[in-house]
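Here the complex is missing a single protein chain, while all its other protein chains stay put.
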Amino acid sequence: MRARRRGAFAFRIAFSGLLSALLIAGLAHAELPVETTGQVESLPATLGPHWAWAADAVLRRTALVDLESGRTLGTLDGGFGITSGLFPTRRREIYLPETHYSRGSRGERTDVVTIYDAANLLPIAEVRIPPARAFNTLVAGNASLSDDDRFVAVFNYTPATSLSIVDVQNRTFVAELATPGCSLAYAAGPRRFASLCADGALLTLSLDAAGRESGRQRSEPFFDPAKDPITEKGVRLGDTWLFVSFEGLVHPVDVSGPAPRFGERWSLLDSADRREGWRIGGQQHLAIHEATGRLYSLVHQGGADTHKQAGTELWVYDVAQRRRVQRIELRGPGFTYLGVPIGFDWPWPFSRIPDWLIRFSPDLGVGLVAVTQDAQPLLVTGSNFSGALAIYDALSGDFLRRVAPGNMTTVGIQTPWAGVEAPR
Amino acid sequence: MRARRRGAFAFRIAFSGLLSALLIAGLAHAELPVETTGQVESLPATLGPHWAWAADAVLRRTALVDLESGRTLGTLDGGFGITSGLFPTRRREIYLPETHYSRGSRGERTDVVTIYDAANLLPIAEVRIPPARAFNTLVAGNASLSDDDRFVAVFNYTPATSLSIVDVQNRTFVAELATPGCSLAYAAGPRRFASLCADGALLTLSLDAAGRESGRQRSEPFFDPAKDPITEKGVRLGDTWLFVSFEGLVHPVDVSGPAPRFGERWSLLDSADRREGWRIGGQQHLAIHEATGRLYSLVHQGGADTHKQAGTELWVYDVAQRRRVQRIELRGPGFTYLGVPIGFDWPWPFSRIPDWLIRFSPDLGVGLVAVTQDAQPLLVTGSNFSGALAIYDALSGDFLRRVAPGNMTTVGIQTPWAGVEAPR
Amino acid sequence: MSRIDAWFAQTSRALARHTSRRSFLARLGALLAGVASLPLLPVARAGAARAPAPGEPDPETPAGDPDDCAYWRYCAIDGFLASCCGGTHRSCPPGTEMSPLTWIGTCQNPVDGKHYIVSYNDCCGKNACGRCFCQRNEGDKPIYVPPKSNDIDWCMGRVGVIYNSTVSVVIGLSTEKG
Partner (left out) sequence: MSRIDAWFAQTSRALARHTSRRSFLARLGALLAGVASLPLLPVARAGAARAPAPGEPDPETPAGDPDDCAYWRYCAIDGFLASCCGGTHRSCPPGTEMSPLTWIGTCQNPVDGKHYIVSYNDCCGKNACGRCFCQRNEGDKPIYVPPKSNDIDWCMGRVGVIYNSTVSVVIGLSTEKG
């Protein structure tokens, strides 16, 4: 080791000598100002509402992209599984559940919730949790942040089911709460989480100020998992979670009160739609815009068991009126080869190849949709086998552009920073 | 944690109950025999001479593929950097230098040499080494196995240069030997390693039976790195290393004696070749077949500084006679999208698209070549931006087939198991 | 959208409706080779044919070829075929470990017409194989119904969560449909 240290020292001396020599020369003659090394960017003060995080299964990361300029703003490496962050509104932080092995794919397993500074994307704290995180294809639902931004619940599956509770304010692991027969975690109140049970019931777990369990309720089954199960890809409108079943029925669950109230079901599909074989489907098939109360649902034409098939159209609903207000014909997000976009600037008709392919091969279709929450909302759509994203105006439904954050795949899209207007 | 364990236990009970029920049913009525779970394959007793390891930069692994059947036989995950194994002839083992971080791309760094059982590709031992491994684009040269299969030398760059010596027989780290001004490690005798120095000299380090330094020699410079440097991609014929310079001059280095002997230089290119702009180049541009003494060199037409440009032809030389015996027009290895081969079975002329593209875009050309060491040798060629490999008959030069081990890129090809005939 | 586009879209939609009924995203690792389902991206098939197993279909036919997604045992599989990754249809690739936990399907053997219980065990401990992705989604249920969900990474516990590939082991005759 001595050798190495000595060498490094010598090198640095020599190098800094060279540097200063150059600097003098620079100061003396340079037309361009001499610049300093070591500078690292931070994100703009205002976290843009038109920014989206896109998760890549191959690169095991999520990339932050500006949907207007197409610029990649930064990345977060997440370890094994889908990299999916939690975004508080009260703190400029990002909470990222991660799993790592000491030797890459083997060795000792470590599960943590890493606290990142949302301003510079640097890890500022880490909380160890039981090495029991569940791994599946969900973007949301495996971990959730309580409405008061205080506690994170991480879903464990070993195959026993439980929630690991982390106090992200005090950076401590609080407890692991068993949720026998119930899975996943959905925020359901200031300090409450809800889980879906195998029998169609809803389990709600309440926490006290310290994060300890202060009570739990298991509802009667509110749907029949055998007949027509709801997907786990629910979206939240205010205090109401909207879950949609394989057959297209919306199941509203109001979590504002002490006990969840299960609202009246309504259908995304009318008899004509069903005759034409339209179904809901996709890895992330629902998105909601809170201010306008609009629900966006990916749909395709297919048979039974196609609840995970990608969409060819995006149907828009007015939740209050429970009716469809628009049908958006989807464009293909385009393809990426090793992360590099293919043919974004090809002339017609080549420019339409991706659009045609998603209809020829449903596996290439649009499986993911998200919407920004500002007053000029954008729709972000993605396909699993491409890192490219197709952007639409969420109000008019007009296709705007394609962007490529450098990903090879897209397995999750998040648009967390909605509160503030983007600087124009 | 209790919750989880209890749950898992309950689950297993239930599950094994179900199992035995089914087994009974099976034994009672099944036409097909009931099979047992838990079986894992091992490699055939004879390690095939027509097997190749292909390293992938994206998946951070190397995949073992049968060049005849095209079947993938297994994989080794290698952590950060090019996954490149060392293959002893006396033990059925594989030595793999690996670097891992405790949190994927951050946290604590750990460097190890992992000993894998070559029969079942399981890690059987691990030796910690200083966290100082060099990272660059070399497939061979960053680590080397002594001719007696006893010691592994791992090249360190921090930027001080040194070799970490590992006793792979006793599974211990022995020492770190400084190699000031000299880089890389080439086996050069039973217990000796050679490094290339920045001034064009050769440093040889000898080890005693315990792996301690027993002597070192630094030769006079044998080439001029400023005028015409040799590439680090040397190949070994018996006790003679053959290094080729940017300008195509072969520099033989005989390491059989106590001191290295630098043989007479000879050129891979004649004046006509130079007029036509032919140059050597590629990430792994040389291969040698020991039994026939044939040297395979990737060449392309390009200007200065194209020593890393991929090849469009493969030129074959008789080393003894120092003359070119064949020119092989290269085919494109073909493309892979997320590891899946594209158009391997397309009809002509589409089948030739890869062949044309490597000439249109040199960056797509054939940058890697390796040859098996048996009596019916095969040539394996690859391109960095594809996981596909093109296979040729090494004696006739005939193109045979394309294979795709499931990789997304190809950054190294190794054909280690030459000693034994393949079972036919 | 031009008239031609519209026409093309219609045709292709119709086509799609009658062709692929296979669902899309499987477990995470399976992504790597999912493009196998692209018409222009055929799965790399093994060159060597193997002897027919007693009581099973001719390996030269899709229903009898363990390297083919149409192999009869794969009726509810979801992942990379271990037989393309160094294993066989019922044994894991070298260096991996077979997960004891699993989900189960019921597949009909075209030879004897009987329904067999097939256990889909994941091979774990090495990163995703990347070859011969295959997903046939019949009867798949959401993640909150674990025993019937193919979205779950069944590598867990002692073998670790790193998913490589999947095997299909006949563990008996189906008592229901048998």
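Chains: A, B and C, in written order; residue numbering restarts at 1 for each.
The rule is simple: contacts are C-beta pairs under 8 Å (C-beta built on N, C-alpha and C of every residue); 3 or more make two chains touch, one makes a residue touch a chain.
Remember, it's a predicted structure, so these values are computed and weren't measured experimentally.
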Omitted chain's touching partners, listed by label: A, B
Missing-partner contacts on subunit B, residue numbers: 57-58, 80-82, 99, 101, 104-106, 109, 133-138, 141, 157-159, 182-184, 195-198, 225, 229-232, 277, 281-283, 301-303, 305-310, 312, 329, 348-349, 352, 355-357, 359-365, 367, 384-385, 409, 411
Positions on subunit A where the hidden chain makes contact: 8, 11-12, 15, 19, 21-43, 59-61, 64, 68-77, 116, 119-122, 337-345, 401, 403-408
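Quick note on the criterion: only the chains that are shown with their structure count from here on.
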Shared chain contacts [subunit A and subunit B, defined touch]: C
Length of the line joining the C-alpha centres of subunit A and subunit C, rounded to whole Å: 27
Multi-chain contact sites of subunit A, meaning residues that touch two or more partners: 58, 104-106, 158-159, 385, 409
For subunit C, residues that touch 2 or more chains besides their own: 31-32, 34-35, 38, 101, 126-127, 157
